[in-house]
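Missing here is one protein chain; the remaining ones are kept as they sit in the complex.
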Amino acid sequence: MKITINNIQVEAKGQETIFQAAKRNGINIPHFCEHERLEIIGACRLCIVDIKGMPKLAASCCTPVKEGMIIETHSPRVIEARRINLELLLANHDLNCVTCKRNLNCKLQRYAEEFMIQDIRFEGEKRIEPVDNSSVSIRRDNNKCILCEQCIRVCNDIQTVYAIGLENRGFHTKITPPFGMSMKESACVNCGQCVIACPTGALTEKSDLNEVIVALNSGKYLIAQTAPSIRATLGECFGMSSGTPVTQKMVTALKEIGFKKVFDTDLGADICIIEEATEFVKRFKEKRDLPMITTCCPAWIKFGEQFFFDELSHMSSCRSPQAILASLIKTYFAGLMKIDPKEIILVDIMPCTAKKFEIMRDEFKGEADYVLTTVELARLLKQFNVDFSNLPDSEFDQPLGESTGAGAIFGHTGGVMEAALRTAADWLTGKDLKQIDYKNIRGMSTMKEAELELGGQKIKVCVVHTLGEARKLMEQIRENNSPYHFIEIMACYGGCIGGGGQPAPTRKYNLMKRTQALINEDEKMVLRKSHLNKSALKIYNDYLGEFGGEKAHKLLHTSYYRRDYI
Amino acid sequence: MPSLQKLIDSGKKELIEDRITVGLATCGISAGGLPVIEALAKAGLEIPVDKVGCIGMCYNEPVVTVIQNQKKSIYSNVTKENVSELIESIKNKKQHNKLLAANDINELDFFKKQKRIIMDNCGIINPLKLEHYLAQGGYTGLHNAIKIKPLEVIEVLKKSGLRGRGGAGFPTWMKWSFIAGKPGKKYLICNGDEGDPGAFMNRTIMESDPFKLLEGMAIGAYAMGCDEGIIYTRAEYPLAIETLEKAIDIANNNNLLGKNILGIKGFNFNIRIQKGAGAFVCGEETALICSVEGKRGNPMPRPPFPTDHGLYGKPTVINNVGTWSHVCAILRIGSEEYAKIGSEKTKGTQMICLTGRIQRTGVIEVPIGITIREMIYDIGGGSPDNTDVKAVLSGGPAGGCVPKEKFDTPLDYESLQGLGAIMGSGGFVVLNNESCMVNVARYFMNFTQEESCGKCTPCREGTKRLLEMLTNVTRGVGGESEIEKIRLLAEFIRDTSLCGLGQNAPNPVLSTLKYFKEEYLDHLNKKKCPAGACHNLIVYSIIDKCTGCGNCARNCPVNAISGQLKEKFVIDNKSCIRCGKCYDACAFKAIIKK
Partner (left out) sequence: MDENTVNLLLDLQDKLGFLPKEDMIKLCREKKIPGVYVSGVATFYSQFKFSPPGKYKISVCRGTACHVKNSAGILQLIEEELGIKASGITKDSNISLDCVNCIGACAKAPAIMINGTVYGNLDNNKVKKIIKSLK
């Protein structure tokens, strides 16, 4: 059908909203609450437009197009309404922009600037609330909240965690964990998807930057490990386009600011696969505790411990790549270098706010010391005046710097499963298989499944990302109805490249580019199967002993326990 | 209805025979009707004593009607103090002249211009005696409906011209036809969540004539092919809930609800009650659905409309108590008869709650098209103390005011809308010279601000700021430029809010600004409230009557009054906090407020 937007006739599709039709035709309408993956709620009213013949202004996000509609998206009346809207939000906001973590990266601030809000005509009482600093991952400052409900919809509808919700009504409406609980006491799994969704500084990652800066000047032995996905996203923080790989620059940068060694979590990923594939092959042969579920994602682990504590036997006992490498750094590497592990400070560069929680788990105490997210690292590099784009290349340090293509793809949804299948398939068939691309478990669909035949046996696998999808699979398992043998679960949309510590936004278009960067990394490698990683094999040979052996179990595996929640 | 004939006969007999009735709806009870009926019942009278619902004469409650020797007497303001006198005269078979209001309600001015087709049973029948309802012609509407095809019932509504009594006046037949053809599960909802302060038409029907509502919904169920209905009503209406629950049981036991209703195979319909928990916004259809599902009553954007995607995602028709009652009346008297009542564009009658500065407060039912003047003066008797009626507020917090110059406007959707007011639920509050229009606008803004669900920015933040600005006007803070700011924000809220609550919240402000801008200007420029209602702007002063007793000074909490004993005292207006304690304390009326 034909509609007219700002005097230009454009083609609109039958089921589209005005917002979608405008966007498809290159007209961006300002908005806070609209989100491609979330239910339309029409709450912020910033996307209002003027439709000819309608007395009131209409919210474009929830008004369907109609044949012959004549729409103005930026008429004086619309602009004035948007200005009043912004003034009302600002009148109830703490306006501490300079001291806000989202300064210069905040949608409210951006619109205020674009719409030239210079004085606020409607000032009055403000809703003032204490900042919630209780969580190790996420900081909540309701004085900056504009109630667009993106965080709630992500937490409740997409993740089904129900950690935060609306309370009270009218002017007193606020977003909070229930019953006056703090974030720490809540059901929050620390995935940080709310942080990514928040357009202002109301939800931010809990920062460990200051502690790391002190550590960098402490004279101790500083080591960094960088997760698989960081290399595909860090560049965006420095103005590079999505999916620009920056692996070698990242290593140089970390060295420049004072890290003695920079290790690659991809190696931890390869070792993780060796252990996980060993465990899977064993369980598969014994027909025990199937389906087995991957446990690289700390948000998913807490989710499982809370909501499915009766099904924990399905989880792989294998630690995450981060925890594996942290464990090896403080034991194997410290021994090799004859350093007191207490003299080492290990900083993990992770895509993830939940990793901040993971390193605090009792099982991992004394291993990794700090977690910085991608966004925090970028901030640190800027503080240290690192000219990132013009840095020379350097390689990861040995002996914990070598990885295969299988380790690289851990960063996107389906990657862990693909890596595990490459190894498990070889072991189950006893061959060195050449066909190792499992394309049907790649891509942005939140639930992907595949069936393969290995050595005469059928294996059914499933890959999900977002915890809402995980919940569905777990309920199947609880009802003894799961058709799968092996499941990969990642809490964040897109996997770690869409993690809570990654640069926002994490929409489909840029997540696909980030994914492609990791796939390219994988494809250019000579070795693309974890069990062929020479460094890994050497560590087993010199230190750990056999795959899945006693020492490997002590250092590379963990256990889970029930957590109560509300 | 042969199966019901016995009941009809016994009901008819009871209603004709001698009886004493006491109006015991919420208003009758709150006026002290319970001790009255107790005293009558214990008095050992020969005539049976029965309770009835509300006849609408709030100003006369408690109302006792006595039919003795076929002679009717209506007594008003019967209380536990004077009921013994009444009992005495009943025993003596005499009328009690002091308490007598009339021999028949139609003698009273209050009823002369009313047209009662849905309140016809209110205050006449015992609400929970099905035989009474049947005797009055109850369930002939449903009986007429099942004689024709379901779609023909909708056709009858179309011919009647019935428009939804919820506020916007959407044609009822059209709403029904949206879901009538849809297969599968669908729901009927009766919106009885009357949150409008000062309006209780719905409560009156639910408490006084519950079967009418059940019959109306059953007709809807037949026409639209639904098997489940829900009555959503406020938990603050305990008597209405109790009455409806009992009525539903009785209807079920008499095959008027449940399976194969009236012997029609496959005509199944059940009704349950869902209590609301106190949120005005739940009058909005989408919020109401959320609330029925047990969630926060946050409105949702439309489309999808409830008729496509309603309760639990199923097609749902929501009508309010008034509309369902009208359906019942239309099917009983026929669409032609019904369409004779009313104006050209709007047919039928409307229930109105008359309150405020008016002599005869109450619930009335008037033909649409009656003028506002007729309602206020002929039915309501005008202002109680002969002060000048200044305006009437129609439609509650979402409505607007009609100034006295426009009192000849007929009551219908379009005319009221043209004035910037709305019919809304039908609450009419009469204001006189002691009412400050700014203060009233502020009162309603305070209400909508507190009832805003908080979802959309304009309503959540805007109503708060508008309230603050109006509060400032009532305190005389700010200059004339405030008025344009108020108008700007009010229009913004009206034009951009998500739901009806926000879109209509500025109506009282905009309409008082339209007709009473002078009053706003007086507050801001002259720092005066012409009605003397805004207490920050009141100036207290002591006149020559003062005896110098010093009582005022002793009562002043801020020591703003000084003087010598036995001489005239003085109030220092700078330190005075306008608490009015001195005014109350002065025995000589020597303190005046301006």
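The letters A and B name the chains in turn, as written, and every chain counts its residues from 1.
Just so we're on the same page, a contact is a pair of C-beta atoms (placed from the backbone, for glycine too) under 8 Å apart; a residue touches a chain by one contact, two chains touch by 3 or more.
A quick note: this is a predicted structure, and the numbers were derived from the prediction, not measured.
Colleague: Can you work out which residue in B:E88, B:E107, B:E152 or B:E293 touches the chain that's missing from view?
Modeller: B:E293
Colleague: So one chain is hidden, and I want to know which residue out of B:F110, B:F200, B:W324 or B:Y540 touches that hidden chain in the complete assembly.
Modeller: Looking across B:F110, B:F200, B:W324 or B:Y540, the contact with the absent chain belongs to B:F200.
Colleague: Which candidate, A:A43, A:V78, A:I146 or A:A163, sits in contact with the chain we can't see?
Modeller: Selected residue, touching the omitted chain: A:A163.
Colleague: From the list B:I231, B:V440, B:L537 or B:I591, pick the residue that touches the absent chain.
Modeller: That would be B:V440, which touches the missing chain.
Colleague: In the full complex, which residues of subunit A touch the absent chain?
Modeller: Missing-chain contacts on subunit A: residues 156, 162-169, 177-181, 187, 566.
Colleague: Over the whole complex, note the residues of subunit B touching the chain we left out.
Modeller: Residues in contact with the chain left out: 26-27, 30-31, 58-59, 61, 195, 197-200, 203, 235-236, 274-280, 291, 293-297, 353, 355-357, 361-362, 393, 396, 427, 429, 431, 435, 440, 443, 447, 453, 535, 584.
Assume only the chains that are shown with their structure count from here on.
Colleague: So, what's the distance in Å between the C-alpha centres of subunit B and subunit A?
Modeller: 54
Colleague: Under the touch definition given earlier, write down the residues of subunit B that touch subunit A in their complex.
Modeller: Residue positions touching the partner: 279, 296, 298, 300-303, 449-458, 460-465, 468-469, 485, 488-489, 492, 494-498, 503.
Colleague: Once bound in the complex, which stretches of subunit A touch subunit B?
Modeller: 40-46, 48, 55-57, 59, 61-62, 64, 81, 84-85, 88-89, 91-92, 121-125, 146-147, 149, 166, 168-173
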